[in-house]
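Missing here is one protein chain; the remaining ones are kept as they sit in the complex.
To keep things simple, chains are lettered A, B and C as they appear, and every chain counts its residues starting from 1.
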Amino acid sequence: MPATNGKPTPVPPSAPTNSRKTSGGGFWRYLVVRFLLIIPTVFILVTLVFILMRTTGDPITAALGDRLTADQLAERVAAAGYDRPIFVQYLEYLGQIFTGNFGTTLSDNRPVLEVLLTYGAATLELAFYALIVAFIVGIPLGMVAAYFRDKTPDAILRVLAILAYATPVFFAGMLLKLIFSVWLKVLPVSGRGTTNTELEMQLLEGKTGIYLWDALRIGDPGIIGDVLAHAVLPGLTLGLLTAGIFLRLVRTNVIGTLSTDYVDAGRSRGVSEYRLVTKHAYRPALIPIITVIGLQIALLLGGAVLTETTFEWKGLGFQLSEYLQARDFVAVQGIVVLLAVIVALTNFIVDVIAALIDPRVRY
Amino acid sequence: VTALAISGCAGTSGNNSSGSGGDSITVGTTDKVTTLDPAGSYDNGSFAVMNQVFPFLMNTPYGSPDVEPDIAESAEFTSPTQYTVTLKEGLTWANGNELTSSDVKFSFDRQLAIADDNGPSSLLYNLDSVETPDELTAVFNLKQENDQVFAQILSSPAGPIVDEEVFAADALTPDDEIVDGEAFAGQYTIASYDFNNLISYKANPDYQGLLGDAETETVNVKYYAESSNLKLAVQEGDIDVAFRSLSATDTADLEGNDDVTVHQGPGGEIRYIVFNFNTQPFGATTAEADPAKALAVRQAVADLIDREEIAEEVYKGTYTPLYSFMPEGLTGATTILKDLYGDGNGAPSEEKATERLEAVGITTPVELNLQYSNDHYGPSSGDEYALIKSQLEASGLFTVNLQTTEWVQYSEDRTTDVYPAYQLGWFPDYSDGDNYLTPFFLQENFLANHYDNQEVNDLILSSATTVDPDERSAIFEEIQAKVGADLSTVPYLQGAQVAVSGSDVDGVTLDASFKFRYAPLSK
Amino acid sequence: MTDVLQIRNLDVSFATDAGAVKAVDNVSLSVGPREVVAIVGESGSGKTVTAKTILGLLPETATRAGAVILRHKDGTGENDVVSVSKDQLRRIRGSDVSMVFQEPSTALNPVYTVGWQIAEGLRAHDPKLSRKVARARAIEILTKVGIPDPETRVDYYPHQFSGGQKQRVVIAMALVLNPGLIVADEPTTALDVTVQAEILDLLRRCRDEFGSSIVLITHNMGVVADLADRVVVMYQGAVVEEADVHSLFTNPQNEYTKKLLGAVPRIGQRIEAAERKAPINRDAPPVVAADNLRIEYPGRLGQPGFLAVDGVSFTIAPGEVLGLVGESGSGKTTIGRAIAGLTKVTGGSLRVLDSQMNGMKERSFRKKRSSIGFVFQDPASSFNPLLTITECVAEPLRVHRKDLDSRAVTQRVGELLEAVQLPKSYGERYPHELSGGQRQRASLARALALDPKLLIADEPTSALDVSVQARVLELFAELQAELGFAALFISHDLAVVDILADRIAVLYHGRLVEEGTGAEVLGAPREAYTQRLLASLPVPDPVAQAERRRVLATLTQTSPV
Partner (left out) sequence: MATETPSFRHSRWRRLPVVHQLSQSVGIQRGMLVAGLVLTAIFVLTAIFAPILAPYGYNQLRDDAGAFGAQRPPSAEHLLGTTVGGYDVLSRVIWGAQTGLSVVVVAVLLSIFAGVALGLVSGYFGGWLDRVLVVVCDAIYAFPTLLLAIVMSIAISGGQSSLWGGIFAAAISITVVFIPQYFRVIRAETVRIKSEAYVESAKVVGTGNVRIMFRHVLRNATRTLPLIFTLNASEAILTLAGLGFLGFGIEPTSASEWGFDLNKALSDVSSGIWWTSVPPGLAIVLTVLGVTLVGESLNDLADPRLRGRRAVSAASGTVAETSVVPGGTLTAGPGGLAGLENEGRS
């Protein structure tokens, strides 16, 4: 035995660690570091949007360009401080955000925080429906496609998935409207509830703005049904778009894992093909899928702009395009900050989930 | 076309009927509210709400463009610079507070004090101060004497009276505080308020003004973003009335639908082409500057535009041809451009245009850069200007170089002589002829197109202080004739107000006040 | 039928982008009960394909002909794997025949516990099996394959095991249904020799204790000698020889088999080049001098770094070949890369051609680079796939010999290719159009282009077949003798190092445990680790190997585990 070496064992240096999940607090450190990474992301987007927005004109001109003389306009612009160097305005804005003050919208004089809460709830609800549709439709069908890879069912599913992705939300919306509302007259095509439902919602104490939740609290089956009926078309439109993407994602990844040795190893022990797809291949495929799904949130929110506009779903995306047109940069920046935070948070959560699912990732 | 000019006020009656409770009416709109606070908004959507819930000193009765005292007992000039308004007795706010002259003073003082970016404070240019000798009397001290427009301004977006106990004196008051504070004293109060989504109005039994009680106890207003959704909603009976704005296609389609009625009334909105006197062809700062030739070019344009075609093809009758600077329906409006240009009957005339250009020795085709805004005046501007281009070019007299710019940039460029000829639109602050003349043709106007006619200037100033209505109308006509000859702008369309209601709905009133009021509605 | 497996006239073809490829050509073989049959042959000779055919695991692109008859483990019947129904095949798999894969790390599903994965096999054949029973069986089998503390480890994920333990788990999975036949495809290739010896022991126990027959696929003749009863030699898809293990090693019949056996490196086989152009000059300043060299890889996200080389001291004199051996992860590559300036030295001193590498500046070192050649382990990836061999080999000339015009460069490249015994015309080919051995020669040519004083060769032959390896090693020795460069020759194979090196350094966990001439280190190892390393190395001779096994057993008994 070499004295310097201690005792050599047949086990290579990468001896197994005995702890699971939390190896020496490393996981927590990872969590914190990963969480801190949200800050630069949000910061960059805020900066980008700030600069872009301030170079595109001011809200005063946007609102009153055909009512006031040039001098009057200039006077108001100066009074509002929009003619100061952009850097000064930027610092001021950052200072504001830092103290949690998002300001008041310029075009309709509402606290940005309130805007975010009201419309954020609507978008959240829509995204929730869409994700449900996407998960229910996309994931199983993705596995089916992988199972039948390069056979007819696969080809059909893939073309359908591409079609779901290739059909712009607004076009799909138009067709759905035509079919369900104009021809069949079965489903409402706009808004989140009938007038009656919305009035009831207004009366509810401590309403959340998430209609389904509020409706459940009211407890009137008619209202719940109404809220759900209104959610069908927008939820489907956005959900199917996302489902198409999920399907393709699940399919490729499952096919990828299906060709690994460990699936072959399972096969060599007599595990059935069905179980190989749904258990052995699916779970490892899930890790890259989940990470990418995190990024899909961004796509979902982008799609939400169009869906919300088409179906009169008054959410963040819809409101954002309104505020953009009004050059209400306070509002736009506020919404962008929120979206950026949502996206960054989702990705954070997704990474954490992926780390939890994947036993190999232990930081 | 003329049929829809003035009337449309049928079924307006019922001042004395006691407001049939119970039933409710739902109105849909694509307008948007910016804020309920009169100091913070200067747009149609917000003004539409204010008209239902805030009291005005002066207001336009149903069916007329002219103003009369609303919650006021009387209103008159007590001296050339003093306009004295006496309130009716016993006025209260819906929250029980008394409505006194102190509220009146408060309302106008805060307008001037806040002078919000988006606010209408600029309309109060002539107001110096407000005095309140007693509870019922408010005296407006004016800067200029005998301002005949001032009564109109009291009915404009700058005119709503607000409750001094609810509103803040030097800052905008959030909508929720206004609603919670029940600071209403118009025909309606707001019972529930979901910003830009749903407003529920309740009839206000305490309203004692000019317009009388509401017919229907509850009116709900739903806000739509997409006009096609609004159209589907009224078509399917989800809403009872759709007002502002249905697309031309929708309107045309609904006209053939038996379940709904399409109502049209005169609209205050106008569309016009502005010429920049410096940079238009042969303008003052161009290489071939020649005022006569420049005038001929403007006149030729006026000769060639086929207003009827634009109104029918692009707008399916939801806009109507406009032949003057003041829209049809307003006191003093003429059809001067019909007489001066085209074939004399409103149709275009190539010959006259050719003659005019030849007469001053212009070699055709004239190259004209025409600019329009694609996003500010509705979705049809593109089609509208494509058609104008094709009309001008069809004669062979013009080659039109059509360009579009995004609105904010457009607003900056147009005042800095970038565009030789460009599109603008106007929606009145109050339904008085002055509002179509002063902003445009006075020296130092907001068009900044270098039009300067001393005579017109003087006439406009004198009209403002002319007390006698007929005399004032005559002056308006004279101004229109003079500007018509100069053609600082070429107006060509006047928006019709279009409302669509279920066939069981009565009382849709579209008049030259350009205000849509919910009180007469019933079913 | 008494044979557990009979393969008759098996043909397998694959559809590839380049058309049909025949992988197995009329192969027949049989495996008796409790028999270990080894299939040997070079890479690509069809070993794996044959093995997969036994389990019906061929991909869809394959077509087969012939018969693969498998007997039930209880001897009650038999099936032809080629023609049974899908469902029947599924039932055969696992219970009648099971497979042990080459790479234990890829054969285990990373996101399930090993217990679950073992239970999967059980459940596939008995859906009614309860969780508890399955778990108990899993623990039981883990105990049997020698996993310590199986009750807790049954809930571990694969990454929590070492490479050798993973392979034990894979074997446990194959064993749990107690199949009549185990097909083991290169079960030890990915493992260090010391671990390999243990796994071979375990496989032997599979036969002895579980009564399984084994088809052992390997290209390592030492492994064959260690474990097999009978040997089947494959060449280009066909069986060229079949014999019992003793007669094969003592008296090979087929030409190819003879060549194959001859090519296997053995300790003490040192190629003594006739005359060296530049004999080792120990008085001259050394080409490489490491003194207490430490290299630490930085940890991620502020975690402590990993000390890969820990206080190593050695020198390489001009013209000397130093062989560096050690098990995987011991820091061999790290040292080689540090000498070439690819990895930063973090402590101690490392002088290369009189430059201090600790705190080296790339700019100042660049000129020295013309005197250093480097041959990488994987010949496939060490060439830019988009450049021709000539362009690749010319690269050093273009960088350092700006004085040469392109004709002179082409000429020099031609000479170099000839020096490594490649036809000049091969210069126009792309790397993927050469065989592995040819590519490694071209790599050698490139390393020698500037006539370096020092050559670093990092496992230059470990990706090659033995026969190819032998030729490359020979070439290397010749060139070294002729050109007289000093060399650091890295390998995990003691025999290979012994063939070439003047002196051998043994690395263990980043430390140098022993250094000396081949005779000193391999003839009379002083350190226990070296001894065990030596004893673990299987030799291609069944009799000698049996003896070594005995020595190793006593070694492991005396040393604490």
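Just so it is clear, contacts are C-beta pairs under 8 Å (C-beta built on N, C-alpha and C of every residue); 3 or more make two chains touch, one makes a residue touch a chain.
Computed from a predicted structure; not experimentally measured.
The absent chain, not drawn in this view, touches the displayed chains A, B, C throughout the complex. Interface note: of A:Leu91, A:Ala155, A:Val186 or A:Leu203, the residue touching the hidden chain in the full complex is A:Ala155.
Of A:Val115, A:Ile218, A:Leu276 or A:Leu306, it is A:Leu306 that touches the chain left out of the display.
The residue from B:Asp206, B:Asp290 or B:Asp413 that touches the chain not shown here is B:Asp413. The missing chain, though absent from the display, is touched by one residue of B:Phe140, B:Tyr385 or B:Phe398; that residue is B:Tyr385. Checked against the hidden chain, the listed residues A:Leu31, A:Met174, A:Leu187 or A:Leu212 yield one contact partner: A:Met174.
In the complete assembly, the contact with the undisplayed chain comes from C:Ala380, out of C:Val240, C:Ala380, C:Ala528 or C:Leu555. By the touch rule set out above, subunit C reaches the unshown chain at residues 11-23, 25, 42-45, 61, 63-65, 236-238, 340-342, 366-367, 369-370, 372-374, 376-378, 380-387, 392, 395-396, 399-400, 431-436, 443, 446, 450, 465. Even with one chain removed from view, subunit A keeps its contact list with that chain: residues 37, 40-42, 44-45, 48-49, 52-53, 55-57, 150-152, 154-155, 158-159, 162-163, 165-168, 170-171, 174-175, 177-178, 181-182, 248-249, 252-253, 255-257, 259, 284-285, 288-289, 291-292, 295, 298-299, 301-306, 309, 317, 320-321, 324-325, 332, 336, 339-340, 343-344, 347.
In the full complex, subunit B contacts the hidden chain through residues 226-228, 231-232, 235, 246-250, 252-253, 309, 313-314, 316, 374-375, 379-380, 382-383, 385-387, 389-390, 394, 402-406, 408-409, 413.
One rule holds in what follows: only the chains that are shown with their structure count from here on.
Arrangement of the chains shown, judged by which pairs touch: a linear chain-to-chain path with two open ends. Subunit A and subunit C have Cα centroids lying 47 Å from one another. The distance from the centre of subunit A to the centre of subunit B, with each centre set as the mean of the Cα atoms, comes to 42 Å. Under the contact definition stated at the top, not a single residue of subunit C touches 2 or more other chains. Counting partners per residue, subunit B has no residue that reaches two or more other chains. For subunit A in complex with subunit C, the touching residues are 1-2, 4-5, 7-18, 20, 26, 29-30, 33, 260-272, 275, 279-280, 283-284, 286-287, 357-360, 363. Listing the residues of subunit A that touch subunit B in their complex gives 56-70, 72-73, 76, 79-80, 106-111, 118, 177, 181-182, 185, 188-191, 194-195, 198-199, 201-203, 309-310, 312, 314, 318, 322, 325, 327.
Taken in their complex, subunit B has these residues touching subunit A: 26, 32-35, 37, 40-43, 116-118, 122, 172, 174-175, 192-198, 200, 220, 222, 224-226, 229, 232-233, 236, 238-239, 375-376, 407-412, 415-416, 424-426, 439, 444-446, 448.
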